[in-house]
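The structure's right below; bear with me while I get my questions together.
Below is a slice of the complex: some chains, not all, each in place.
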Amino acid sequence: MEKVKTGIAGLDEMLVGGIPRSHNVVVMGSFGTGKTTFGLQFLNQGLTDGEKGIFITLEEDEGSIIEDARSFGWDLQPSIDDERLVIVKLEPTDALSTISRIKSDLPKFIRNFEASRIVIDSISLLNMLFDNEHEKRDNIFALTQMIRDTGATCLMTAEVNDMNPMASRDGLVEYTTDGVVVLQYEEPKDKGEIRLTLRVVKMRRTNHSRRVRPYTIGNNGILVHAGADVF
Amino acid sequence: MEKVKTGIAGLDEMLVGGIPRSHNVVVMGSFGTGKTTFGLQFLNQGLTDGEKGIFITLEEDEGSIIEDARSFGWDLQPSIDDERLVIVKLEPTDALSTISRIKSDLPKFIRNFEASRIVIDSISLLNMLFDNEHEKRDNIFALTQMIRDTGATCLMTAEVNDMNPMASRDGLVEYTTDGVVVLQYEEPKDKGEIRLTLRVVKMRRTNHSRRVRPYTIGNNGILVHAGADVF
């Protein structure tokens, strides 16, 4: 089984080399856990490895995404100029036209662009475009299927349920994807420094570590401290 | 009472030989606990024992299922070629035609194929096809009755309630089936390695162990550590 590196030191070791190619993986976590950074780091690793990538965003516009990456030392502009990277901004306030883009233009575009890495930041905001449970669910299934058909490795970020940090806001995507990485914000009892922790809860067709690992977000992005246990 | 082996070492001992033939059993657990693996291992054991099987899936397509099995060393292709195994993919996004398949074609097919093992992965996704509680419930009852009539031993997987790992998402199937196996993802207080644990909560018409047992998912599938207690 061929693996693609996430570019996140420590995590690739936990995944015995990386994410299986063509997998569809969700990264779940509350605000401030670094989900967007995770997506950018994954994409940047692909660009470094000569792959093409698409970053689909509903939160920030292209300029902010480029700045986000630059603050970690990743320069996306050359890849954009070389047409090896496209940042697609979907408008969360214009549901009808955005849904239409998702259903018709985007699939065509993704197929034609032949990206091998796709990031969707975030599937939770994307799902908010749909009015009811049925449509949300159909969207997740259709999107997942469409991306699966392209053979690209896909990483989606997802917000978590306010009451349960081990469940996504919609409670579905963690069941339909091939892999789930959970990022958590944990407060120790002594109220000192907050800890960020990472778990690989699910990864189909490969072995993976099931340890709880601390990570930090520093000048070079996310770093999983694979040698250290939490607390 | 005749038993059929699950093929999961350690579990068959807990069940004093296996699942009573013709029972309808649900395996409940959150994402990443190995429900699909459980279903495949159960099916593979049947094929090994010369039985015929049907795997009904709503999550992954036939190719992925075959790959999932192969990653554990189970080669399903020969059985498919010999027409001893059929993988049925139901489309979760096309509710109307899928429901029609479930109500008319599938029962006929199951009766004609004369499988002695049936896996439904997952009853939770299947239930999402239906719009309201009444339809979900009627579907579970009708499906259960239909399978019961064939005399096949049936294993359904079910997602759990976000707030209660001892209840299925719909809160019904655990009451209507003959047996319930609960898979759990448990985090020890010292934040070391996550433990997976298995409980046989219910199994009609047979004695069974009521201990909490740890299990692992390795290169040969699920292994229940029946000699060891948890924590």
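Observations, loosely collected:
Each chain gets a letter, A and B, in the order it is written, and its residues are counted from 1.
Here is the rule we go by: contacts are C-beta pairs under 8 Å (C-beta built on N, C-alpha and C of every residue); 3 or more make two chains touch, one makes a residue touch a chain.
Just so it is clear, the structure is predicted and the values come from calculations on it, not from any experiment.
The total count of identical chains across the complete complex in this file is 6, with 2 shown in place.
Criterion: only the chains that are shown with their structure count from here on.
Between the Cα centres of chain A and chain B there is a gap of 29 Å. Interface of chain A with chain B (complex): residues 1, 134, 137-138, 141-142, 145, 161, 163-164, 166-167, 171, 174-176, 180, 197, 199, 201-202, 204-207, 209-212, 229-231.
Of all the residues in chain B, the ones that touch chain A in their complex are 30-32, 36, 59, 64, 67-68, 71, 92-93, 95, 122, 124-125, 128, 131, 159, 162-163, 185, 187, 190-194, 196, 218-219.
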